[in-house]
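All protein chains but one are shown at their positions in the complex.
Think of it as A and B in the order they're written, each chain with its own count starting at 1.
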Amino acid sequence: MKLDIVKWARTKSPWLVHFNTGACNACDIEVLAALTPRYDLERFGAILRGSPRHGDVLVVTGPVTRQVKDRIVRIHEQMPEPKFVAAVGSCASSGGVFRGCYNVYPGLDSVVPVDAYIGGCPPKPEGIINGVAALLAKIKGG
Amino acid sequence: MFGDKVLDLKAPRKRRLFVTVSPSDYKELMKYLAESLRITHISTITGADVGAKIEVMPHLFGLGVELTVKTMVPKDKPELDSVTDIYPGAVLYEREVHDLLGVVFKGHPDLSRLVLPEEWPEGVYPLRKDYKAQQPEPIRKG
Partner (left out) sequence: MSKFEVPVGPQHPALKEPENFTFVVDGEHIVEVRPRIGYNHRGIEKAAESRTYIQNLYLMERICGICSVAHTTCYAQNVEYLYEKEIPPRAEYIRVIINELNRIHSHLLWLGVAGHEIGFDTLFMYVWRDREHVMDIIEAMTGNRVNYAINTIGGVRRDVTSETIAKARKVLDILEERTKYYKRVAAAELSLISRTKGIGILKPNDAVRLCAVGPTLRASAIKSDVRKDDPYSAYEEIPFNAVSYDLCDVFSRILVRVDETFEAINIIRYCLDHLPSGPVRLKLPRNPPAGESVSKVEAPRGEDIHYVRSDGTEKPARYKVRAPTLGNIPAVCDMLTSKADHTVNIGDIPIVLASIDPCFSCTDRAIKFVDPWKEKKWIWSHEQLDRYARRKGKQ
């Protein structure tokens, strides 16, 4: 199974677009740490891009606050098909520790469709890489 | 100098002082603290709903003491003099108390929204006790 993922990753390199919907930054710094030499997400071909128009996978952190809801929906619309969404962290998955607060939506999937949920508060870089790799395998698997 | 106008004075531990005054003496006290005692650092202004009144508490630091000035304004007419002319660093703190509790600071240069979203309804103040927190409605099924 692992060899298949590596083979797949070699044939297609996903471009990630990262967006913070009101997070505390813990997930963001672990996403960034995944790019640094120790974990090196880039060896899988994944690269962080700035513009959603070049993105394959939208990596979202944070509980979606009211103020960013329209932005995240628009960014999702700007991405060309085929596109996938990974919700990183408990807040993006379900609202996390802020569920029930007056300014926070109950999870990213109440705003855009989500393909992968990576749990943790925050998930470790290994967890993020594992989640992204599993998402890629799911995409490859059809 | 202020002895007779101080309604209450508490010193619960070292370097902590809580001084209560009426709203009409509030600005005069703040001016005295800034100009005569040279206490110029304002850390923040806390607002609290205490039933029929709203308590406004600027927290200052100077002369080695953390000094909290307390004053109460009636909830049905929550107005208080702004201290931004004496403490320019207080602009955002007063704006926040206005946004979340509805206190009007007379003389403040710009009491527009600070933390709540643009579409938040007027007259709804989340930090008041009668407001019940409700999470926003999902825009799609998760």
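By our rule, a contact is a pair of C-beta atoms (placed from the backbone, for glycine too) under 8 Å apart; a residue touches a chain by one contact, two chains touch by 3 or more.
This one's a predicted model, so the numbers in the text were calculated from it and none came from an experiment.
Of the options A:A23, A:V57, A:A86 or A:L136, the residue whose C-beta touches the omitted chain is A:A23. In the complete assembly, the contact with the undisplayed chain comes from B:M57, out of B:M57, B:M72 or B:V103.
Against the chain not shown here, chain B presents residues 12-13, 15-16, 18, 40-44, 46, 48-49, 57, 59, 61, 64, 66, 68, 87-93, 100, 112-117, 126-127, 131, 133.
In the full complex, the hidden chain is touched by chain A at residues 17-30, 32-33, 36-38, 48-52, 63, 65, 67-68, 71, 75, 96-98, 100-104, 121-122, 124.
Operating definition for what follows: only the chains that are shown with their structure count from here on.
Each chain gets a centre from the mean of its Cα atoms; for chain A and chain B, those two points are 39 Å apart.
Of all residues in chain A, only 65-67, 69, 73, 95, 99-107, 109-114 touch chain B in the complex they form. Within the complex, the chain B residues that touch chain A are 116-120, 126, 131, 133-136, 138-142.
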